[in-house]
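Here it is, the structure in full.
One chain of protein is taken out of this complex; the other chains stay put.
Right after this comes subunit A.
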């Protein structure tokens, strides 16, 4: 009981999140998901209020809340949207939010690459396949989710465990504050402007991680050949 009263904010927020996901899920009994949509801003604001206290830097806080709110909102709606095309588009929105977080984390090159690869290639290809395989108005497997209650409870437990771990490590009463940053062997910081720029990332890629780059190139080649081999063909032999 003591533990529950200490972590009442975390448990309440997780219950709110789970209830919102369950309300957003399409079910056979309910026609509209309006209560879920109404609860959505409350949930996102509650998550931000409990876990993401502002740091005092106004511009940084504003950008962070916008980006993370976009990402989490896009993820929530992507998980529960019944139309697969809309779900793919909400995934693109979540990707944009994540790219905003990359920019705040001083990784602008990575943000650009992620937008190009995800929004430009992956989402377009997925939407293309969804539309190719689209059946007559609303197929049953999109309308009826699989074990929604059990999956939501499990997911919320997973998130709660991770949040507890983060709180224990980075919270106000953690032992981390006694650890000085110089003890982390980061005293030899690179030039501050260098972090995240294409030049800096490329220098790190082609010096420290050269072997991994070669391996990644091989994996790409193998995946390309495999995809061409697996892809179904018409009897005439043309794709």
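Definition applied: a residue touches a chain if its C-beta (ideal position, glycine included) is under 8 Å from a C-beta of that chain, and two chains touch if they have at least 3 such contacts; residues count from 1.
In this section, contacts and distances are computed from a predicted model.
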| item | value |
| --- | --- |
| Undisplayed chain, where the name is taken from the UniProt record, one of "Spermidine/putrescine transport system permease protein PotB", "MFS transporter", "Cell division protein FtsX" or "NADH-quinone oxidoreductase subunit K" | "NADH-quinone oxidoreductase subunit K" |
| Residue, one of A:8, A:38 or A:219, that touches the chain absent here | A:219 |
| Residue numbers in subunit A that touch the chain omitted from display | 21, 25, 47, 51-52, 55, 57, 60, 64, 68, 71-72, 75-76, 78-79, 84, 87-88, 91, 94-95, 98, 101-102, 105-107, 109-110, 113-114, 117-118, 121-122, 125-126, 129-130, 132-133, 135, 139-142, 144-148, 150-152, 154-156, 158-159, 162-163, 166-167, 169-171, 181, 184, 186, 189-190, 192, 195-196, 200-201, 203-205, 208-209, 212, 216, 219-220, 223-224, 226-228, 230-232 |
